[in-house]
Structures are given as C-alpha cells and as structure tokens.
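Note that this complex is displayed minus one protein chain, with the remaining chains in position.
Chains: A, B and C, in written order; residue numbering restarts at 1 for each.
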Amino acid sequence: MEPTRRSFDLAHLAHVELLTPKLEDSVNFFINVMGMTESGRRGDSVYLRGWDDYEHHTLKLTASNVTGMGHFAFRTSSAEALQRRVKVIEDAGFGTGWTDGDLGHGPAYAFTTTDGHPMELYYETEWYKAPAELKPSLKNQAMRFPARGVNVRRLDHLNLLAADVSALRQFFEDILGMRVTEKIVLDNGQEAGVWVTATNKSYDVAFTADHYGARGRFHHVTYALDSREEVLRAADIFLENGVHIETGPHKHAIQQTFFLYVYEPSGIRVEVANAGARLILAPDWQPIVWTEAERKKGQAWGLKTIESFHTHGSPPIEEYTGPKTK
Amino acid sequence: MEPTRRSFDLAHLAHVELLTPKLEDSVNFFINVMGMTESGRRGDSVYLRGWDDYEHHTLKLTASNVTGMGHFAFRTSSAEALQRRVKVIEDAGFGTGWTDGDLGHGPAYAFTTTDGHPMELYYETEWYKAPAELKPSLKNQAMRFPARGVNVRRLDHLNLLAADVSALRQFFEDILGMRVTEKIVLDNGQEAGVWVTATNKSYDVAFTADHYGARGRFHHVTYALDSREEVLRAADIFLENGVHIETGPHKHAIQQTFFLYVYEPSGIRVEVANAGARLILAPDWQPIVWTEAERKKGQAWGLKTIESFHTHGSPPIEEYTGPKTK
Amino acid sequence: MEPTRRSFDLAHLAHVELLTPKLEDSVNFFINVMGMTESGRRGDSVYLRGWDDYEHHTLKLTASNVTGMGHFAFRTSSAEALQRRVKVIEDAGFGTGWTDGDLGHGPAYAFTTTDGHPMELYYETEWYKAPAELKPSLKNQAMRFPARGVNVRRLDHLNLLAADVSALRQFFEDILGMRVTEKIVLDNGQEAGVWVTATNKSYDVAFTADHYGARGRFHHVTYALDSREEVLRAADIFLENGVHIETGPHKHAIQQTFFLYVYEPSGIRVEVANAGARLILAPDWQPIVWTEAERKKGQAWGLKTIESFHTHGSPPIEEYTGPKTK
Partner (left out) sequence: MEPTRRSFDLAHLAHVELLTPKLEDSVNFFINVMGMTESGRRGDSVYLRGWDDYEHHTLKLTASNVTGMGHFAFRTSSAEALQRRVKVIEDAGFGTGWTDGDLGHGPAYAFTTTDGHPMELYYETEWYKAPAELKPSLKNQAMRFPARGVNVRRLDHLNLLAADVSALRQFFEDILGMRVTEKIVLDNGQEAGVWVTATNKSYDVAFTADHYGARGRFHHVTYALDSREEVLRAADIFLENGVHIETGPHKHAIQQTFFLYVYEPSGIRVEVANAGARLILAPDWQPIVWTEAERKKGQAWGLKTIESFHTHGSPPIEEYTGPKTK
C-alpha cells in the first residue's frame, strides 16, 4: 500500500480559541473543574494550559456575545515547514495573511478552511517555564501535577461541524497534508464524518456533517487524561460540580476513544478522553470506512448516540447567522 | 529552539528477533502468558504478534545456543525513504547489504550499529489479516482482544546495552535521523544512557552503558498495555505462572514509563509498560539531561534500581565472546 | 439512631441456581467468557465458581425448558444461627423443609419468600481445595487467577423481581434479619425497589417491582471485579464474544455500583460490577430513600435506564405461568 501521510509539515494541534459569553464562569470551570492553569490575560482573553502542555497555552477563552470558536492553530515542524505550507495555502486561495502572533507564540499565518473555520499556523513559540511553586518533581513534565479537579493532561484534539464534509476532508489532506484515519460514508456515498491526523495520534481533528447544514460551526475540544479510570473519576467530579454531562463515559466504536462529554458554563461542549496505548504507526494506514448500518449499532458497547450530539454546536443554531445548506 | 527531528524517514520500530535456547518454552510464554498470537513458523523461528500489531509479526523467536538479539528492524515511511536512508548508511560504511526479506515483509537492508547490533530497514510489508475466529468486533483494531494472559497490545520499544553510548547516540541521530528525548550524563561528561525516537512516542529505542563494556548486547523488549492497572494485573499473572519478576511495577523517573520487568524462560528480559497519554509532540523538544545525583534518587517514587538491571543482558556476560572495553 | 441490623445469623449470600434451556452454551459462557471454573456436575446440573469464591460453588446451572432461578442460598454464621433462623421461618409459616444438601454443602433448610422465590439456608460447607494446577501463588486466595475472559472474582449479589416489594422487604427484615440500606419509594408511598444486606457490603440482595406484577421472577446475578477498569475491559471482552450488552458500563446512582449488564446465552441477565472501597460500616445506617423525581434523573452520570431493564426477567413474561397482580 502507498503511504497516506503526504506531509510532515504540521507538528501538532497547538491551541484553540473559544468564544464565551460567560468568560469568568468559563475560566472558573477550566481552572477549578478541569484543573487547568492560567498562563496569562490580555484584553478580553484568558490563556490556559493543561499540566503537561509544553507551550504557553493550549486554550484561549475570549469574551463574546455568542459561543463559538475564534480560531485554532497548528504548530509546524520547523520554520521552513511553515513557509512551505503557507505557500500552498496562499496558492490555493485560502489565505488571510500574517499576524504578529499572540501571547506565547510568534508570527502566525491566518486562513480559513473550506467551511469557514478560522485557522492559523505558526512555528515560533514560547516554551512554558513553571514558576517555583509549580515546578514538577520530574523534570520531563511541563508542570507540577495540580491534584485539583479533573487534572487534564494536554490538549488532544478538536471536532468541527461542516456543511461540506468532503470539501473539508480534501482541504485537510491536500492543503494541510494531514491524513485520514477513519471516516463515515453514507449509503448514498456522501462522507458524513472524517478523522484526520498530523501525528501518530489517531486523530488531531475530526469533523462531521452539520445537522442544519450550517457552515463553520464548532463541535468540541478534547483534553487527554492518562487512563479510563481518570475519565470515570472526572464524571464524578463533573457531577459534584453541577456540570451538564451530555453523554458518557463510554467507548466510541470509531477510534475507540473512551469519552465523556460535558458542557462548560457557556454551553460549549468539552470532552475528556483516553485512548489507551492506541497509536497510528503504519505509514500506509488506509482509512477505516464505517457504513450507515455500522453506525446504527451505536457506540462500541451499544450506547445509542444522544440526539443533542448531532445538533448542539457553537454557536447554537439559534444564534447562527451564516448560510445554511440544508 | 531548533527542531530536533531531522528526518521522517523511519516510520516506527517494526520487530525484533530474539535468540532463545528454549524455543518452545519461550513460545509458550509469549503465547499463553503474554497473550500473543503465533502468525507463522519457518525453520527454527516462530513469529508472533500482539493483538493490535498491524504487521505479520513484531517478535521473531529463533532457536539458538545462547540468548541474544538476532536483529531488529524499523519500517520506513515510504519506499523512497528506504532508499534515502540506505544511501546514508552505505555511505557511512555501516551497511551489510540487502536481504530478500522474511515472512511478512519485503526486501530489507541489513546493517550494524556502531556497537555491533544487527539492524534492518524495510518498507514493503504484509498487513495482518485476522482469520475468521480472530476477527475483531471493531474493525479499527488488528485482531480480536484475546482475553488470555497479559494481553499485550503492541510492540513498544527495545533497549540495548552498548560499549560506547555516545557513538551509538550519534549513529541513531546522524545515520538514522532519530531524535534524542532524554539522556543520562555522568559527572565526568560521559553519556550513560540515551532514549531516541522516530515517532511521537517518547522513545522507540533506549541504550545504556554495558556494565562490562561488552559490545552489542541486548537489554529488553517492551510491549505496551493500555493502562497502569493492566500492568499491575500482569504482575499478578506473572506471579501465578512462576515467571521471574525482576523489578516493578513502578514508575521510571526517566520517561515516566510505568514498568514491569520479567525474564522469559530462556532468561531474556521482557517489559510490559504503560505511558499514559504522554507523547512528544514538540518538534523542537530538547533532550532532558539527568545527572548522576538525580539518578541516585532511584525511580520516580523512590524504588532503588535492582543490581541485575545493570548487569543482566543477552547474551549473559558469561556467554559473551566478543571484546570488552571495561 | 438505633442500630438497623437486627441479626447476625446470616453470614453471606452463598450461591444461586439458574435454570437454562441452553445448558452447555451457558456453561461455556460462564467458563470461557466470565472466566469461572467448573467444580462438579451432577444430573442436569453444572457447578461453577469464581477464582476467589471459597466454597465449592457459587453458581449452579440446571437444564430446564424455561429460564428461571431454581433457588438461592445464604450460609449462616454458625450451626446455632441456622437453627435459630429456621425456627423463625417455620414459625412464620414460610418453611418447606430440610434437604440433605447438595454437592459442596450440608443439610439445607428450604423455604420460599413472600413472593415465591425459592431460598435455602445452610451452615455446613466444603471449603474449595484447588488442585495442583490451580493452586494460587498467594495462599490467602482460593484459587489461581485464571487470566481467561472476564476473570470474575466472587459472587456479589442478586436481584429479584417481586409482585409485592413491601411484603418482600418485611420478609428480608423480619424473617431473615437483614437490613435495608437503600430503597425507592414512589410518590404514592409504594416501595418500588429495596436493597438489603446481611454483611458490610452495601447489598447482598435487591428487588424491584415486577413490571407485569408477576410473582417470584428473577432479575440478575452479579459477580464482583476488582476495579472499574476491569469492568470496562469486560465490556470489550463481551463485545468480542458476541454477548448481548444490555446497558453499561455506567455508575448507578443507587448504591453507586459501577455496573455492566449482559445476557448469558439462554437470556438470563448477568452483571459484572465494582463498588470501589464502599462499605456499610455504620451499625445504625438509615435507609437512603430515593424519590420518583430522583429516579427520573437516570443513573449517576445521567444515563437513562433502558426499557428492557424494567421488563426482562427470568422466566420471560411470555413463559411465566403464575398469577399476575398487574
């Protein structure tokens, strides 16, 4: 088989900016329930990280009237890789232009996906340096284990909604050089969901068909925990904190992720998850294709997918002002 | 910081051949205690795999008078990557030459490390196709979960002993294009242990100074389990099966791996381990350097390293016939 | 508060006899999927045990035309306790009479609950002695850990359906001297579910209102696993073996048990579960009372209770030939 990873230019998913109408409630949730640490504030934004995220931040919360995703960014493998990739994006006409960067990272190239999701690429970054009280005992981790709330370790992946899944899949493959590891193809041949990766993780970004045909909406962001037991304990902690648990813990059939979905205070879906020792090591991994019939079986152990999982996004459809294709 | 991963030519550690004077006992151990599956036999060799190893085999056991490591192999990222890398090896004078391949994979280029460890690179491989009775319920895993013994998931890494650690480190960096994630540097400046990776795993190969200064010996092979709980349960199972537990379960300070070391029937050290959600995603990861003083603290939670861990290798020093540098 | 445990005469739930129309399939399920061990056969019955059950058996499977529960038994705290308790039962008119015992235990006193469930009490028992190949490495466990299938540890509890929950609750309290730890009371004051214990476990028997008002039906038997992680792994193993997973893994709000329900081949519901370190140590524990409103919240983390959980019993209602009260 042919290798399916066409480029090593993208190093990893770096951060996501979420827009929240309840900034301080959201910050409180991510710090005291999720166990994250604040690494800075600027303007209407608060920057946060998990205890083993190596960069300045992996989450940027920005005050807004409506929930949504401000942008998300990948770090590239090198300065040259950044230039190479920007050229591809520009040539294809998706580019917006360079920004001076943000707290914690250098110049970033902004662009939008085929579905209108704002993205950035950058290479120059600020490695997190823990202050004395947060220094870890073992120097090969970014920060001291917080032992507070859910204790999320690191940003894992994010999930988008898309009006046109196939176009977005081609964008991630051809423009960003990521590879498809799994996908859902309906009986009519339409792609309904795609999982893509730039690393040995089995996915860094996933996207599924928007139930309303809206463009560019956001589904969820996921932070990784070290074990399934920690995901279960997270459920206990969410329960104690009055956090809305949408579904889980359970195991996805697709990607076999052990998942738990909740809503943060402004209504944005957040996942904590564990993948065990599963990695995609094969250079010629061929996409696993799931049929409609297979999807009807529900999740791995039979849980039926909850309705809101197909409809609830950021912004909520009631507040969405763009074009709808359905 | 500069990116430290200079090449993406190597895709992943593919398999290791172990030499055993007790072939059938060793096979029985890997199948009934470790929970692996036999995928073929040829001549004096038996081929085995974990339930989520995607290739024909990740372990080849070959009958021998003395324990040792026959060879280990990396799969490359593409056919072109194989050619590129072979040229570097040949030009540097480490090459032995092409072989026709083996059960389960195509033509392989053989060479030796600076320390004399036999290695191979290849690209063409045979994806494992589970027979009906071993078909998994979820089509994104290689084989049905066996529910037998320790149930190792996949090959994770291997560990070598080396007469000259620095030379071997340079070999893995310059000739194979792997990057160093952690290392031990003695007070006199000598490198005593190095961990290198070709993937987002924090290491695929490790090597430490041979206590006797012998060249090319083997330390252990490691299979991955999905959780620390499974490593603990593995300890129960090894105990019940009369398997010699050398040390663990405990957590390494270096790499933070949750480890458990046992000897298979012929005396070769085997590890089962879990790394949680730890990955090296940063393209410019700088090697973590551990000092002598730090090493004296023992493992992460204070366990002192057992003496045999520094001395026992394959072949045992009593049977080693090569040059000693100490 | 007053102590709620009125008697120490019952030592623990000892075994349950299940009636199966598919005896060999059922035996195969309990041995190869659940990981139990056969300890004897007699007539149409096969006797089984978990790896840390100390008696001859905790499960007796008997061939039958229809699924059902043949009887279940408690072991008493002493020979005197047996006599004391038999007198209470006889005096109250529930007694059937003495039997000579069965494989693995001595004389048993048979009786029926208010709802018609056949029960027995006995004291004399045969401690399991593992044959050489099943001897454990640690002499404080009954048998070697099997490392096969789900590896259930020991019988934990069983769950009955009842036409009259309150009458059955009084029976367990007044006649058997067990205490109520939790219960469901409907808005109309009716008891809909009760959990009773004779030990420090938070329940040994539970019973809920039969949806059809049938008398004496059986809901499920539960075996204990050592961790929630093992319950999750059990789900993987059930999936691989084509076992019908009814619901779970998830955490009950009531009793906080981490549960997983499946059907064995003849259709009898079987649970594997873990309770963590939860015990009822308080001698004056007062029953936790759950309201209809609280029950509507679903399980601990929000899972809605599946419909079949309220209706499916043994025998199935289609095969039930007794009186119905609804």
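Rule of thumb we're sticking to: a contact is a pair of C-beta atoms (placed from the backbone, for glycine too) under 8 Å apart; a residue touches a chain by one contact, two chains touch by 3 or more.
In this text the structure is predicted, and so the values were computed from the model without any measurement.
Residue-wise, the contact with the chain that is not shown comes from A:149, picked out of A:50, A:104, A:149 or A:302. Of A:65, A:137, A:190 or A:291, it is A:137 that touches the chain left out of the display. Of the listed residues B:63, B:88, B:103 or B:300, the one in contact with the hidden chain in the full complex is B:300. For chain C, the residues in touch with the chain missing from this view are 1, 3, 5, 8, 11-12, 52, 54-55, 75-78, 127, 138-141, 153-154, 156, 182, 199-201, 224-229, 253-256, 274-279, 281-283, 288, 290, 300. The missing chain lies against chain B, touching residues 227-229, 232, 235-236, 238-239, 245, 247-251, 258, 300-303. Annotation for chain A: contacts to the undisplayed chain at residues 136-138, 144-145, 147-150, 227, 229-230, 233, 236-237, 239-240, 242.
Following the convention adopted for this analysis, only the chains that are shown with their structure count from here on.
With each centre defined as the average position of its C-alpha atoms, the distance from chain A to chain B rounds to 32 Å. The multi-chain contact residues of chain A, meaning those touching 2 or more other chains, are 227-229, 300.
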